[in-house]
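The complex appears here without one of its protein chains, the remainder shown in place.
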Amino acid sequence: MAIILQLLFTGLGIGAVYALVALGFVLIYRATNVVNFAQGQFAMLGGYCMVITTVDLGLPYWLGILITLVVMAGFGAIFNLGVYYPLRHRSFLPVVISTIGASILITNLVLGLYGPEPTTLPGVIDFPGVSLGAVFLDSQYLVIIAVTLILVLLQYFFFEHTLVGKKMQAVSQDKEVASLLGINVTGMIMLTFAYSAVLGGIAGVLVAPILFVSVGLGAQIALKAFAASIIGGFGDVPGAIAGGLIIGVAETLGAFYISVPYKDAFAFILLFAFLLIRPQGIFGEKVSQKA
Amino acid sequence: MKLLELSEVSAAYGAVQALRGLDLVVGEGEIVTLLGANGAGKSTTLRSISGLLTPNAGEIRFAGQVISGLHPEKVVRLGIAHVPEGRRVFPGLSVRENIMLGASNRRIARAEMARDTAEMFALFPDIARFADTLGWMLSGGQQQMVALARGLMARPRLLLLDEPSLGLAPLIVQQVFRIIARIRETGTTVLLVEQNARIALSVADRGYVLETGRLVVSGKPDALWNNEEVRAAYLGGKRLSEEQKPA
Partner (left out) sequence: MSSARTPFAWAMVLVIGLALVLVLPINGYLMNLLMQASTYAIAVLGMTVVLGYTGQINIAQAAFFGIGAYGVALGTTSLGLPFFVALALGAVVAAFFGLVLGGSTLKLGGHYLAMVTISFQEILTLVLTNWISVSHGPDGVANIPRPRLGALALDTSPHYLAVCLVFLFVAAGAVAGLKSSRLGLAMQSVRDNELAAGVIGIDTYRVKIIAFATSAFLGGLGGGLFAGAFRYISPDQFAFDDSVVLLTMVLLGGVDAAIGAVIGTALLILLPEWLRFLKQFYLAVYGLAVILIMVFMPQGIWGFLSGLFRRALPIPAGPLAPLVLGEAVESAEVLLAVEGLAKHFGGLRAVDELDFEVVRGRVHALIGPNGSGKTTTLNLLSGIYKPTAGRIRLAGRDITGLAPHVLARAGIGRTFQNIRLFHSLSAFENVLIGAGRPGESGQDGESRRQRALSALDFVGMVARAHVPVASLPYGHQRLIEIARALAANPTLLLLDEPAAGLNLTEKQNLVALLRRLRGHGLTLLLIEHDMDLVEQVSDRITVLNFGRRIADGTPLEVLRHPEVVAAYLGEVAEDEAA
């Protein structure tokens, strides 16, 4: 019993990271109908930004986080201008391929600048964690779960109770009408990309102390986050969170009970199962084609 | 006074030339209606005015200023609100939020926005009790009310209405048109695209009939109603007799 609780805790922690990246996926998808295959690289960049500011430059942890958030927001905006904006009137395929190109570009730029060796990042707090009976609650996992919870609540507040949030929703539902009402559509999409990059960056900062910071970090997280968003129901915000947590728990349990080497396969097996049995995901509407 | 003037406007969707040198004038305070069959270029005219489509020739002036080619966000700030065909209420936002966002063209405080929204609920009492209902849950008539209220929130000098009767039951259509008549009393100029010729002409001061992107005939409602070409465009009924005249 204690083992299961321990695994659940760990799974929820790692799942929360997937959920954050999946959330970024979903927000961009809803605003632009684009599936951003470079979303994972945002997390990788966030991790590296932390390493550079706090380890290499020796800045305080809080300042590192602050700088990372600002850099990520700026990066999201540049990403929008370079990768999405020139292709905004084109069909699905060119844009997807362009984001794949961006993902290669980012990965290899970092690889060229920083080399292939993984680096470590210390946790947010020095304190190792608490024991709850036989279950050990690692502090970094606690931080991840807490931060994810706070972010989800903040995001809920932002979209439900601020005017800018409403405008962003309006843009994702009907761009043409939004522009007719005088809403700055281009600006709102820019904001969506910036915010998604920040979400990805935070996920990277959070997960960096657990996994090593390496150029492979992005792809590893992104694929599972993407699987999470499909399992949850593509384009659905609560679905992305639920999907992330499910995958985190499933792969933790699977690694323990079934096979460690195949740990990374469980997310995909789960995805296949969903696509065959319930392609619309947990919360999604039935997929249908409009004439 | 001319509020809106289109001169020699042409516009196309890709290879499809939808407007071919259209001239049109709307005076301050008028209700002007555009009539014509599907594909005649009525909606295209509205889309060109509001900036959703950039004309490939000609000029559009609003209150003396050239607006052709301006982005929709700029056009609405000058005081032109476009209520598009099919209502296009934001499905995932509440009625209140839909209406509130109509004021996005004005730089006003949130409190003022809330006040204006309350005014709209006074003007459209039927939708007031659905204030917190999501857009997609409304009926077509209720959606049309929301779309109108959202358009009026922009405090427009000129309101562009695209087929407000589309898909609505006759009783609801009358309700909508009573509101359109009332909108004019507030001093707002209206350019109305409508398939329902009879009801459109019953509120309009003047009408234009388009065919394949060109102006065919224009004039007062009575004259248009008795015009053979207009009747032909709508019912093909050259044989249809006098008894169908509006009361």
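Order of writing sets the chain letters: A and B. Residues in each chain are counted from 1.
Everything that follows uses one rule, which is that a residue touches a chain if its C-beta (ideal position, glycine included) is under 8 Å from a C-beta of that chain, and two chains touch if they have at least 3 such contacts.
All values derive from a computational prediction rather than experimental measurement.
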Legend entry - Contacting the left-out chain in the complete assembly, out of B:Val83, B:Met100 or B:Ala197: B:Ala197
Legend entry - Among A:Val35, A:Ile210 or A:Ile282, the residue in touch with the chain that has been omitted: A:Val35
Inset, instruction - List the residues of subunit B that touch the chain left out of this view. - result: 15-18, 37-39, 163, 165-167, 169-171, 173-174, 195-200, 202, 211-212, 232-237, 240, 244, 246-247
Legend entry - Missing-chain contacts mapped onto subunit A: 35, 37, 82-83, 86-87, 90, 92-98, 100-109, 111-112, 219, 223, 226-227, 230, 234, 261-262, 264-265, 267-269, 271-272, 275-276, 279, 287, 289, 291
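Following the convention adopted for this analysis, only the chains that are shown with their structure count from here on.
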Inset, instruction - Return the distance between the CA-based centres of subunit A and subunit B, expressed in whole Å. - result: 43
Legend entry - In the complex, subunit A residues that touch subunit B: 163, 166-167, 169-170, 173-174, 176-185
Inset, instruction - Within their complex, state which residues of subunit B touch subunit A. - result: 50, 52, 71-73, 76-77, 81-82, 84, 88, 90-93, 97, 100-102, 104-106, 110, 113, 150, 154
